[in-house]
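What follows is one structure encoded as structure tokens, with my remarks underneath.
Every protein chain except one is present and positioned as in the full complex.
And now, chain A:
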Amino acid sequence: MRNRATTPLSRAKIRQSWSKYNLYNLQRFRNPSTSNRTFFQQKWTAKSAARAYHGEQVPETQWERMFSRRIRSVVPMDATRLAQDDGSIASSGRGSGIMSPWEMERAKKEKLTPFTQMTFAPLERRLDTAIFRALFASSTRQARQFVVHGAVTVNGKEMRYPGYLLNPGDMFQVDPERVMFATGAPKSKAERREGRIARQKTETTEEGEEGAAEEQKEGKEEQKPEAEEAQPEDTRETLKGLMAQAKTIMSKEKSDLPAKKKQELRGFQKAIKRVLSRSESSSILNDNLESQFSELMTLLKAKRVEKKADSKGKNTESQPAAESSEPVAETEAPDSRPGQALTEAFQKATENPAEEVDTSELTEDELDTLKRALIQMRDNPIDSTKPYATPWRPRDYMSAFAFIPRYLEVNQNICAAVYLRHPVARPGFSEVPSPFSESINTAAFAWYLRRR
């Protein structure tokens, strides 16, 4: 299907897309003027503006068949008010209810249900639109492509029809790799080049696998004596270096260039690998994080500092456990105090090397930092084979479009969502995400009402 969904700048059309062109059009879009225009003209402009956004990929005749003048709505009920009144208050007097002045005030404040904002509700049932609404694709067109290319399952079965109308309770699931690609920042030129080189390397290794294996063996042999040499002399130094690296990684600053940050990350990764390769058990590199961490600690002879010794660090600020699993969420750098304490400890250790045990003692915060850096490295690794910039970060301008409507329940970890129910209108709110005001949607509704 040819993509006719252009975002022209001359006539602002809003599309279901996260592109910056669309963002620009969205912020400058104004209601079309109605003065000096016939009702037909008003309806026509309203309908064409609305259709450029809602179901632009759906042919007009198909949408006309889908259109329904019956709009679903709900009224939230208050159990207390239902219990107080069996309805006779509303029908008392001469039939319109007897209300006290403050009740009249409240009744005036109650918002109207925006029925016409739900004009395009039937389109939200479509699978491609639902994928876009669940923030799994950066545009409906892309969502459609995911479906057609077989990356989407509905209730566990592959579904290749973007026009499949979801039923309440249907679970749809998109391949996480595709989602990361759709929502992640694109690769830069250098990263693309890296990926190419990596791909070429793998090809050559596949060709000469035997040779590569030999090389690896040699490399290991080379590494081993090196490690053995290194081990006695500087566990302390290694730990120090690791801590410094972990700290720079975790103190993410916006001004940091992605390339520089990446270099740091890669250095840290290498250091960790080097340390872990000293371990006797060979499987530790592929093992889970806990065992890796404990192995690291034993190898570096690091200890958790005693509570009383913590006085010099004085770290009252302890982050909750939930945050520790969210390393990227950490924008504020772990405060400078533990770092100072650490450097002090290192200085002391270098001054009098007799007290070796003290030096490798770490405070809770430092351990935490190291651990978080490790977690981040595992969850969001640098991998030039991926089609998106690594470590993954959301694409630019994504947050301006990020919302999840109530009729979907999304689990982002597995990129799956459940279509709970059809979208409904409620007093003051409509659940159909539409960038247009009520005046446009009402005119569009009136357009599709004709001949019906």
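Here, a contact is a pair of C-beta atoms (placed from the backbone, for glycine too) under 8 Å apart; a residue touches a chain by one contact, two chains touch by 3 or more; residues count from 1.
Definition applied: contacts and distances are computed from a predicted model.
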Name per UniProt, for the chain absent here [options: "RNA polymerase II transcription factor B subunit 3", "Exosome complex component CSL4", "Cytoplasmic tRNA 2-thiolation protein 2" or "Eukaryotic mitochondrial regulator protein-domain-containing protein"]: "Eukaryotic mitochondrial regulator protein-domain-containing protein"
Option touching the unshown chain, where A:M99, A:V148 or A:L165 are the choices: A:L165
Touch list for chain A against the chain that is not drawn: 6-10, 19-21, 23-24, 26-27, 29-31, 70, 72-80, 82-84, 86-88, 91, 93-95, 114, 117, 135, 154-157, 159, 161, 163-165, 167-171, 173, 176-177, 179-180, 183-184, 254, 322, 326, 328-329, 331, 379-380, 391-394, 396-406, 409-418, 420-421, 424, 426, 428-438, 440
